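A protein chain is absent from this complex, but the other protein chains hold their places.
Up next is chain A:
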Amino acid sequence: MLTYDHIAENKIKTAILIAAFLLLIIALGFTFSQAYDAPGIVFFAVAFSTIMSLVSYYFSDSITLALSRAIPVKRQDNEELYRVIENLAIAGGLPTPKIYVIDDTALNAFATGRDPQHASIVFTTGILDKLTRQELEGVAAHELSHVGNYDIRLMTMVVVLVGIVTLLADWFLRISFWGGGRRSRDSNNAQGIFLLIGFVLALLSPLIATIIQLSVSRKREFLADATGALLTRYPAGLAQALEKISGDREPLEAANKATAHLYIANPFHAKQKTSVSWFANLFNTHPPIEERIRRLREMNIG
């Protein structure tokens, strides 16, 4: 039912992501300790990167939920939603995830967590209001497929780890450009190092973007659409939901660049329509919604 190869691939990619993060931060620490002749910095870098990896493994879902301003839903508040998700979870052989709501009229949803036992599904109030039960089932099944496929672990850790690296790169570049003039001649050496690291990290940024691209490949969305259709046996439900979502021009305020790839549809889609060049498409975290609808319409599930 679930694609076991894809699960293994996701687990490996998560391990690679953590390893790359550890290596990058420790290499940074090593460069500094050489420049200042202070071996302590290496230990600090090791400790920092280890703690950050652990934090992102265990708490990235809470961080993501807090970033998106999601509030937990109680069973008695929305029994219908609970029923829909429980039934789909049973059909997929998964434990029932925790359910959250973002108070926003935009139509969107995402899933987060480190494994199916610690998963959460988030809906905007807009999507709950505007979709019919069958369409909502389609969306919930898509999100549950991300849970079952371990997409959520990789995608959520990307949010935190890549976020940290991007922040650091930004930080070093600022120091090297703006802090350069006011320093004395003695620290010329250190300045050079800052500048170098800033440039290296700046050069790395496209690489980081590529990592995000790799980890959130479009294949993942198509696969979740297909697995979701297997759960509901009704691909038209999700297709209709996607049509409604693409018709909605309202951006989701609670989403930002770091969390955009988590959502079922690009939360900034209001602006996206105008940029049709292949270059914009290259940095798009989601496959075109029309393409997904077409594939869903063509599915034939007995």
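Rule of thumb we're sticking to: a residue touches a chain if its C-beta (ideal position, glycine included) is under 8 Å from a C-beta of that chain, and two chains touch if they have at least 3 such contacts; residues count from 1.
FYI, contacts and distances are computed from a predicted model.
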From "LemA family protein", "Molybdopterin synthase sulfur carrier subunit", "Amino acid ABC transporter permease" or "Oligopeptide transport ATP-binding protein OppD", the hidden chain's UniProt protein name: "LemA family protein"
Absent-chain contact - pick from A:17, A:70, A:88 or A:109: A:88
Absent-chain interface as seen on chain A, which is shown: 1, 83, 86-88, 90-93, 233
